[in-house]
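Working notes, beginning with the structure itself.
For this depiction, one protein chain was excluded, whereas all remaining protein chains were kept in their positions.
Up next, chain A:
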Amino acid sequence: MRHPSFIARTVLVHNNDVEAACRILNRILGREDILDQFRRTRFFEKPFQFRRRINFERCKAIYNEDMDRKIQFVLRKNRTDPFPGCS
């Protein structure tokens, strides 16, 4: 189904601050992988490039997951001693 125009991918401008609105829009488009997909489909992506990209993204996701876990561990809050090793 088509997304309704002027509802999807739309930001409202407040106080005539166009740049801020554009930045919000661009950031969302970038986060949602829309701009990347647009750039990727300008030229044909050869199968070996596709494979390499997918593998790279997989590795990156695994790394990020582990890193997130590590950060959550370091930042965990309910410790008996809030600042271990500092007393």
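Descriptive notes on the structure:
What we mean here is this: contacts are C-beta pairs under 8 Å (C-beta built on N, C-alpha and C of every residue); 3 or more make two chains touch, one makes a residue touch a chain; residues count from 1.
By our rule, contacts and distances are computed from a predicted model.
The UniProt record for the undisplayed chain lists the protein name "28S ribosomal protein S11, mitochondrial", from the options "28S ribosomal protein S11, mitochondrial", "Cytosolic thiouridylase subunit Ctu1", "Elongator complex protein 6" or "ER membrane protein complex subunit 2". Those residues of chain A that touch the chain absent from the view are 5-14, 16, 18-27, 29-30, 34-35, 37-39, 41-44, 46.
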